[in-house]
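All protein chains but one are shown in place.
The letters A and B name the chains in turn, as written, and every chain counts its residues from 1.
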Amino acid sequence: MRRDLTAAAQALRIGAGQGLAGWTVLAGRCLFYVLIMTVLSALWDKVAAEPVAGAIPLPKGDLVLYVLATEWITLALPSVHLRFEDDIRSGGLEPHLLRPKFYLLQSLAQSLGGTLVRLAALGVTAVAWLAATGRAGPPPAAYPYLAVLGVLAVTVGMLLYATAGLCAFWARRILPFQLVIQKLMFLLGGLFAPISLYPDWLRKIGEVTPFAAHLYWAGIQALHPSGTMFLKAAAWQVLWIALLSLLCVALWRAGLAKVLREGGV
Amino acid sequence: MSAVITVKSLSKAYRYARRRGGFFEAFSPEHVIVEAVAGVDFEIGAGERVAIIGPNGAGKSTTLKMLSGILEPSSGEASVLGLTPWKQRKALAYKIGVVFGQRSQLWGELPARESFALLRHIYDQEAAPFAKRLGELTERFALADLLDQPVHRMSLGQRMRCEITASLLHGPNLLFLDEPTIGLDVTAKAAIRDFIREHARDHGQTVLLTSHDTRDIELVCDRVIVVNQGRIVVDQPTDQLRRRFLGRKIITFQSAGQGVSLDLPGVTRRASEAHATILEVDTRLTRVEQVIAAALADGGIEDVTIEDPPMEEVIAEIYASTHAA
Partner (left out) sequence: MIGSLRLYAAQSAAAIRTSFSDRGNFAIQVGGMLLNDVFFLTLWVLFFAGFRSIGGWGLSDMALLFGLTMSVVGVSGVFFGGYRDMAATLLRGELDALLTQPKGLISRLLVRESIATAWGDLAGAVFVLAVFAKLSWSDLPVLLLGIAAGTTVYVSAAISFASLAFWAAGARSFARDLTDFTLLFSSYPGSIYQGAVKAIAFTILPAGFVVLAPMGMVRHPSGETLGLVAFGAVLHAGIAAALFNLGLARYRRGASPSM
């Protein structure tokens, strides 16, 4: 067990190294973050500036900060689903199966390594963007909370995409699974707007899903920082990381059993 | 004999960024220049079948890529069928056939027949001569039962037969084969070799192939160019090379008791293990069956394997002998 974790830590380091090695791509992603924030801030500024009769009231504070956090997480996510699809569908799995370490843990750790590097780079970009546009950011005390929730949030997101990727054992292309999961992240996780703005019944559904654990809880911390909310958010995230990990392991075992039984996918 | 390929001091250098450990080093990578092909000269005449051999990374594939127009050289000249490959790639493409052993040019999920039909349009072939050619190749290569099977359901050997057929459908005069027998079993290899040799001979086709397998060279090619570290080490007819380096077999005897000891001309004992005797046989002096007969007469033999010396060893020897000379 301890050796498995050491190997996973090594994979995480390799992933982080790969993330840094592709620094041109990393820089491009940061630039992209700036672009999308420019658009989304235009959207929210427009809604705030031109209230329409009969519209629901906006929450207090700058909704742009909420979107800044959710996009920070979204853009840091790895394409772990593509990697699984590639490995499973192209027979790239076999060399991994010959090794004594658990493929799933190894590849997830490696993906997470790259993700953490992106998360850090995008976080710096977010702070720089706030400074450059002259917007007031969250209070400094909120940053440590945000850092913790951000790491947990990308882990939830990575595991969600991993479940999509593992569907490659049964489906030739996992794109529809990934897109459905992505849209559920956007919808029930509240990418553009906090789910608290939804009708009450939908908000209640959204809150208990892994999609909220992926985006909403970290986003709301940027909008309304609070210690209590932090604990609640972290609890939901840890719960979903545990459940999704179990789901991934179950999918992996079922898929592997299929491969061993049928000699391929 | 007119030259089909002329190569003059052809070179290709790659520039790599070698990254060192830390974060900041990522921004100032150190550049390393690797000379994959370092000034090679050769000429290949019409109808010649030539093998380029050498260890991994010797520059075989790079040379083939430059001659087929995929890759531009760093310096030097080449003329293939009167064209400069990297400048007149498309014009050359109509006249050559190319097979990359590890890459497919067929549509995996479609029956081979449909891939062939698409290739007819890609190479602007008239229907009638194309059908005739496909008919001939189908017969020669025993493809009749395969044509309606999706390529991805074929065995590697079957797929390779289809790949080679695909590369010949437009009637090229020159064939480039990059590791055409890689990963195939003995029977499939033999079928591919016979086919390439006979087809080339009957059609006066020029063949340039790269391989790791000494048998590919012996059975298909009449001339061998050995490269190492981007340079040509040896360029001579296969016959000459066979006499000096290829006419050898490695025979391993497994025996229950003590090892086999034979006193025959041209037979030398290699480092042997318990219950296994490894002999190197110069087949010009003593034939394989003589060695085995003698060993059997000696008694106690449980198993025999006969192998060709590995390519790396042959090349090392060639390399050593040319440097000594």
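Heads up, the rule we're going with is that contacts are C-beta pairs under 8 Å (C-beta built on N, C-alpha and C of every residue); 3 or more make two chains touch, one makes a residue touch a chain.
Being a predicted model, the structure only gives us computed values, none of them experimental.
Enquirer: Return the single residue from B:Phe42, B:Phe100 or B:Phe141 that touches the missing chain.
Expert: Residue touching the absent chain, from the options given: B:Phe100.
Enquirer: In the complete assembly, which of B:Asp124, B:Asp145, B:Asp263 or B:Glu289 touches the absent chain?
Expert: B:Asp124
Enquirer: Quick one: say which of A:Ala9, A:Val25 or A:Val208 touches the chain that got left out.
Expert: The single option touching the absent chain is A:Val25.
Enquirer: Using the touch definition up top, pick the residue from A:Tyr66, A:Trp129 or A:Phe177 that touches the left-out chain.
Expert: A:Phe177
Enquirer: Kindly note down the residues of subunit A that lie in touch with the hidden chain.
Expert: Residues 21-22, 24-26, 28-29, 32, 35-36, 38-39, 42-43, 46-47, 50, 52-56, 75, 78-79, 82, 171-173, 175-177, 179-180, 182-184, 186-187, 192-193, 197-199, 202 of subunit A touch the chain absent from view.
Enquirer: Which positions on subunit B touch the chain that was left off?
Expert: The list for subunit B reads 12, 14-15, 36, 62, 65, 68-72, 86, 89-91, 93-94, 96, 98, 100, 103-105, 107, 109-110, 114, 117-119, 121-124, 150, 176.
Throughout what follows, only the chains that are shown with their structure count from here on.
Enquirer: Between subunit A and subunit B, tell me the centre distance in angstrom, where each centre is the average of that chain's C-alpha atoms.
Expert: Each chain's C-alpha centroid was found; their separation is 48 Å.
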